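All protein chains but one are shown at their positions in the complex.
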Amino acid sequence: MVQLKSKPENLRAVAPSADTGTSPVAPRDEADRRYVEVSGVGHSYSRNGPTVLRSIDLKISAGEIVALIGRSGSGKSTLLHIISGLMKPSDGAVRIDGQRVEKPSPRWVMMFQAPSLYPWMTVAQNAGLGLKYAKKTEGVDARVKEVLSLVDLAEFADRNVQDLSGGQQQRAAFARSIAPEPELLLLDEPFSALDIFTRRALQNDVREIAKRLGLTVVLVTHDVNEAVQMADRAVLLSSGPGRIAGDTEINVSEADRVSQSKKFQMETTRLRTLYTEIAGLG
Amino acid sequence: MVQLKSKPENLRAVAPSADTGTSPVAPRDEADRRYVEVSGVGHSYSRNGPTVLRSIDLKISAGEIVALIGRSGSGKSTLLHIISGLMKPSDGAVRIDGQRVEKPSPRWVMMFQAPSLYPWMTVAQNAGLGLKYAKKTEGVDARVKEVLSLVDLAEFADRNVQDLSGGQQQRAAFARSIAPEPELLLLDEPFSALDIFTRRALQNDVREIAKRLGLTVVLVTHDVNEAVQMADRAVLLSSGPGRIAGDTEINVSEADRVSQSKKFQMETTRLRTLYTEIAGLG
Amino acid sequence: MFAFSMFAPEPALSRLWDMLLSGEVWEMSIPSLYRVGLGLVFAIGIGVPVGIAIGRMVVLREVTNIPFQFLRMISPLSWMPIAVMAFATWDAAIIFLIAVAAVWPIMFATAAGLRRLDPAWLKVARNLGASPLHQLTTVILPAIATDILTGIRLALGVAWIVLVPAEYLGVTSGLGYAINDARDTLDYSRLAATVVVIGIIGFLLDYICLKAVQRLNWVRES
Amino acid sequence: MFAFSMFAPEPALSRLWDMLLSGEVWEMSIPSLYRVGLGLVFAIGIGVPVGIAIGRMVVLREVTNIPFQFLRMISPLSWMPIAVMAFATWDAAIIFLIAVAAVWPIMFATAAGLRRLDPAWLKVARNLGASPLHQLTTVILPAIATDILTGIRLALGVAWIVLVPAEYLGVTSGLGYAINDARDTLDYSRLAATVVVIGIIGFLLDYICLKAVQRLNWVRES
Partner (left out) sequence: QEDEVVRIGYLPITDATALLVAHAKGYFEDEGLEAERPTLIRGWSPLIEGFVSNKFNLVHFLKPIPVWMRYNNNFPVKIMSWAHTNGSGLVVGGHTDITDFSQLGGKQVAVPFWYSMHNIVLQYALRQSGVTPVIKAQGEPLAPNECNLQVMPPPEMPPALAAKKLDAYIVAEPFNALGELMAGARMLRFTGDIWKNHPCCVVCMHEEATTKKAAWTQKVMNAVVRGAIYASENKMEVATLLSKDGEGYLPAPAPVVQRAMTVYQDDSVYQDGGVIHHQAEWQNGRIDFQPWPYPSATKLIVEAMGDTVVSGDTTFLKDLDPEFVANDLVNYEFVKNALDANPSWVNDPSVNPGDPFNREEILKL
C-alpha cells in the first residue's frame, strides 16, 4: 500500500473488487507482508440477509495506529469482531502475523464499546483476568500494578468496579486489555460516553502507551477529532454494505496532537471533508 | 439579566450568593418576572451527603433556548430534575410562570438522556401517551400524526419502538415530549449517542421546531458545538458542588447555525475557551 | 414386577386410550381443572397486588418479610385440618390449599419484577401527567407482565403438586382423586395413564402461559 | 370445638415450649433437615448444570422443553409408588421425592439467569483466552449466582411442601412424620406447635439464602 500525502485530493479511491462471492487470495509477496492482512472479507449476518461488509482489503503494519471511521451501521464493529476472531466472516480471511485467524486469542485483544467489566470483581481482579486465564502465577501482582499505574488507577486497585466513574471504568477496561501484553489492540469507540476533558486525556494516554509498547492498534470511531488525535492513518468506511472508501495518512507531529494547533485543525477539517463526502456518497 | 456581547471577556462572572442555607426570596418586580425562575436552589442527595448543587439562580424568558453546559458530575441532570418537579431541592425554589413547582406537570416535560420509550407500545402509542393521560379523546390521532410528521416518523407510526434505530428512538421520545403541547421542554443530553450526521440534523430540527412553536427549552449538554448549534444562551456550571460559573449569549444568525461558517467557528471557539477555563477552575 | 409392570408404557397407553374413548379423561380432568383454576385465580388475585405493593414499598417489604417467609415455608398440607374445619365445602378447602401454595411464587415473582423496573419509565409517566392508576395500567402492569406470568408458571407446578394430596379430602372426582383411587385399587396402569393425563394437561396449561409470555414479552431475545 | 380449639395460639405455644424443653424439637427437626438438605443437594446438582446447558444451547432448550414441562407438572406424589419400588430405603425414596419437586425451580431459574447474561461478558473472556472451564467459573457462575439462589429459595418452599406427604413413608422421625402423627392422634396443639417449628426452620433457611444472595449479589439496588 502506497503511503499517500495528506491532502484531500490524495484520497486513494478504492475500487470495489469484483463481486465474485469469494475473493481469491493472491499469492503474497514476502516483502509486502504486513502484520494484519484482511483480504477480501465480506459478511452478512444471515444466509439470505443483507450484506453488511463487502470486499474489505486492509493491511496494517506492526506498531501502526489505524482509525476506522464510518457512520452508524457501516459495519465497523462487525469488521473488528471479524479481525479479533470472535466472528467468522462469510467471505475472505484475516491473517495476523502471517497466521490465519480462526478464533480469539489473547495476542489480539478487543475492547468493546461498553467497558463490560465484571461487576463481581475488583479493579485489580478485572485487570488480572487475562493473566489468570494464561495460567501465569509469577509476577501477576506486579503486572497488574503496572498496568493500573499506566492508566492512573493504582489507588483504585481494590475498589469494586461499580464504584468507578465512567471514565475510570473505561480505563480499567483498557488496563484489562493490555495486561496480557497483546500485540494488537482493537478498540471499538472506547471513549464515546466521556465528557470532552476526560476524553482528551485518555486519547493522549492511549496513543502514548501504544507507541511506548509498540502496540498495533485499530481504533473504531465516528469522531474525526479523535482520529486525528490518535491515529497514524485513517480508513473510511462507506455506508450501505460497508466498503473501504478511503485510506489516508494523518500527518500531525506528536507535539501538534496535544494542542489546538493550526496543523491539527487543518488535518481535522481535511478529514471531515473527506468523511462528509463519503457519507454523502455512501 | 443584562444581555452580554459574545466575547470571552464579556463573561459575566456570577458571584456565589451568600451560603445561608435557605435563600430568602426577594419581593419580585412584575416587570422583571421571567418564565422560569430558579432561586437559590441547592441540593444534596442525602442529609449529610456532599452538596451537589449550590445557590443556583437562573432566569429564563419564555421562548428562550438555554444550553446548560458542565462536566460530568457537575449536577446538570440534578438541576433539570429539580426544575421539572421530579425532585425536590434541599434549598430554594423553582417557579414556572409565577407558580411554584411542587410536582411534575405535563406543562413542563423533561426528556431523559436515554429515550426511555415503552417497548410494549408502538411509536404512535408512545407519542400519544401524554394525551391519553390528559384524558383527551378528540383529535388525539390527528395530534399524534402531526408530531410524528414533525420529527419525520409518520411512516413508522405503527412500528414497535424497538425496531427503530437509535436516532429514530430519540426522535420518537422527542415527539412524545411535545405531543401534550408543553410550554417548557427540558432536554438532558438528548443526542449524545448519535453519529455526527444524524446529530447535526436533529439539532437543527429541534431548534426549528421549538422556535416555530414558541417553546422554552433547557438543553443539557457537554458538547460546545451542540450548544452553539441550538441555543440562544449558554449557562456554564462549574464542577465540585455545581454552581453557575458563567452565563453568555450565543449570537449566531439562523443561517450561520446550519453551515460551517466562520461565525459559527468563532462562537464555538469562544465558548470552548470559556468552558475550558471554568473546567480548569472548577 | 407383577402389577407394577403396569407402569410400563404399553399398558399405560392402551389404558389411556380406553379412558379417552370412555370420556373418563374429561370426567376426571374437569373438576381438577376447576379447582386448580379457582385456586390460581385466588393466588393471582392476592399475589399480584401484594407483590406490587411490597415491590414498590421498601418498608412494607421489610415488615412483611418475616411473616411471609414463615407462612411460605409451611407445607399447605399441614393446613389441611384447618382447611377442613374452616370451609363449608370440600371443594373450598381444596381450593384454599391450592391457593395457599400457589400464592408465593406469584407474589415473589411480581415483587422481583417490580424491583427490576426501569425507574425512568415511571418518571416519564409522572412527567407526562399520569395518575397512579395510569401508571399501574400503562407502565407497571405491561412492564412486569412476563414476570407475573413466570410466577404463574411456577405456581401452576406447585398447584399440581398440592392437588394430589388435597384431593384426598372428601371429594370423589378429579385427577388427584383418580391417582389416589388407582393406588388404592392397585390399578397401576390406570395410575400411569392418569399421570400421563396430568402431564399433558400441565404441559398444555404451561404452553398457554408460555404463549402469553411470548405475546406480552417485549424483551427482544438476542 | 373439642380438640380443634387446640389450634389456638395459647395451647400451641405452651406445647411448643414443652417440646423445646424436652429436646423433642431437635429430634424431629434433624432428620427432616437431613432429608430436605440431601434432596436439595441432588436438585442443585442436577438443576444447575442442566439449567446452564439449556440456557446456553437453544437447541437443547427446545428439545427438552416438552418432556421437562411434562415431568414438572406431575405431582411428585404420583411418583410415590415408583419411588417406593425403586429405592432400597425409605429415606432414599423421600429424598428422591423432594429432589424431583425441587429440581424444577432451580433448573428454570438457572436457565433464565443465563439467558439474561450479558453476551459481551463471554466475548471478553473468550477474547482474553478463557477456556470453557474458566468461562464457567469466572463468568457464568458468578454472574448467575443470585439467580441460582432465587431458584433454591423457591425450591426450598417446594421441598417443605413435599416433605409432609413424603414422610408418610416408612420413617419414624422428622417434622412431616410429627405432623402426620399429630393428625393421626388429633393432637392439634402438637400439630400447631410443629407447624410453628417448620415455619421457623423454613424462615431461617430462607434467611441464610437471602444473606447469600446479598453477599453474591453484585447488582446495585437503586
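Note that the chains are named A, B, C and D in the order they appear, and that numbering of residues resets to 1 at the start of each chain.
As a working rule, contacts are C-beta pairs under 8 Å (C-beta built on N, C-alpha and C of every residue); 3 or more make two chains touch, one makes a residue touch a chain.
Just so it is clear, the structure is predicted and the values come from calculations on it, not from any experiment.
Although one chain is omitted from the display, it touches the following shown chains in the full assembly: C, D.
Contact with the omitted chain, checked across D:Leu71, D:Leu169 or D:Val213, is made by D:Leu169. Within the full complex, the residue among C:Val41, C:Met85 or C:Leu204 touching the omitted chain is C:Met85. Considering D:Gln69, D:Asn127, D:Asn180 or D:Thr194, the position touching the chain not shown turns out to be D:Asn180 (whole complex).
Summarising the interface, chain D meets the missing chain with residues 1-4, 80-81, 84-85, 90, 168-170, 172, 180-186. Touch with the hidden chain on the side of chain C covers residues 1-4, 31, 80-81, 84-85, 89-91, 168-173, 180-188.
Please note the rule applied: only the chains that are shown with their structure count from here on.
Taking the definition of touch as given, a chain qualifies here only if it contacts chain A and chain D alike; none does.
Chain centres were defined as the mean of their Cα atoms; on that basis the chain farthest from chain B turns out to be D. Spacing of chain A relative to chain C, judged by their CA centroids, is 53 angstrom. Annotation: 49 Å between the Cα-based centres of chain B and chain C.
Among all residues of chain C, none touch two or more other chains. Shown here, the protein chains touch around one cycle, each chain meeting exactly two partners. Those chain pairs judged to touch are A-B, A-D, B-C, C-D. Chain contact summary for the complex, chain B toward chain C: residues 84, 86, 103-106, 109-110, 112, 114, 116, 118-121, 129-130, 132-134, 160, 162, 176, 180. Every residue of chain B that touches chain A in the complex is listed here, in rising order: 71-73, 165-167, 192-198, 222-224, 279.
Of all the residues in chain D, the ones that touch chain A in their complex are 118, 120-121, 123-131, 134, 138-139, 142-143, 145, 216, 218-220.
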